[in-house]
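Quick notes on the structure that follows.
Of the protein chains in this complex, one is absent; all others appear in place.
This part shows chain A:
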Amino acid sequence: MLKVKTPKNHRALRELEKHAPKLVENAKKTLILQGTKTSGVLKGLLAEIHHLKKGNSIRYTRKNDNIRPFESGGETSLEFFSLKTDCSLIVFASHSKKRPNNLVLGRTYDHHIYDLVEVGVDNFKPMESFLGDLKVSPILGSKPLFAFIGEGFENVEELKHLKEVLLELFRGEVVENLNLSGVDRVYVCTAVNSNTVFFTQCAVRGLKKSGTAAPRVELTEIGPSMDLVVRRHRLPNESLKKVAMKTALDRSKKKEKNILRDAVHGKLGKIYIPDQQIGGMTLTSDVKGLKRERREAKKNFPASKKTKLDSP
């Protein structure tokens, strides 16, 4: 016999609805975790990625000895964590003699590994090392710009892949309205050679601020900055890719009704007051504020409150 199981309280229901597939998806969450051995460089890097993606990432700090994303059977617990935390971007760090300072960036589709890129981290400089020459710091969680430089991002398959993953990892939420004062940082990725990408974050400062004409911009490096050397990578399955790329085609926007915008008044709304529904009125027994005792007390001593107020 089948049993219908539904959440017992509303909080659980809300949580489940958050996890459910949606027509227009919210920003992907990131799971940051590590293997059995991690170097100091990687720990610092993971902390910084977690910081940069604050509010949209989950950091696991325990050692994970059975995660080997590229090997068959080594992704089981990774997929389980993805399901558990509802994360679809994965940053996995490990350090070994064969692959020192190893960082695996991956994406999942329906809580299964979609694609993977493995990079080695060289010349890592944390954000702290740039603190000295910082004039204005960008706001945390602002929408970043991206600058991809170099033909490698188009010609070399691995770099092309890495470009997409990096964009997905750091781009944040897709927004419709952008506040110009929130444009304050940029990720600069340069393909130095066929397998190396120089990655850094810079603060953006507009030199001339005027309403109409575009200001001249200036970049200051704020880190983290590093070289990413591509090692292994696994592209998504062609059929899976086709499924995953599906979008809601006819996303019909709801027509905005009864709202006018005026240069002088700003936003104006029209309100229609519907007929009064006497049938929907609350019953006297519904009013929780009127407990029986209090009502009776009122009946017996109607002036008691007044005298109290008058006395002082």
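Note that a residue touches a chain if its C-beta (ideal position, glycine included) is under 8 Å from a C-beta of that chain, and two chains touch if they have at least 3 such contacts; residues count from 1.
Everything below uses one rule, namely that contacts and distances are computed from a predicted model.
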* Protein name, per the UniProt record, of whichever chain is missing from view ("DNA sliding clamp PCNA", "Isopropylmalate dehydrogenase-like domain-containing protein", "Guanine nucleotide exchange C9orf72" or "Ribosome biogenesis regulatory protein") -> "Ribosome biogenesis regulatory protein"
* To do: Determine which one of A:37, A:99, A:171 or A:232 touches the chain that has been left out.
  => A:171
* Structure fact -> Which of A:21, A:55 or A:73 touches the missing chain? It is A:21
* Structure fact -> The one of A:131, A:248 or A:268 in touch with the missing chain is A:248
* **Touch list for chain A against the chain that is not drawn** => 1-7, 13, 16-17, 19-23, 25, 28, 83-84, 86, 88, 107-111, 114, 123, 143-151, 153-154, 163-164, 167-168, 171, 174-181, 183, 186, 188, 190, 192-193, 198, 200, 202, 204, 206, 211-219, 221, 225, 236, 241, 243-248, 279-281, 283, 285
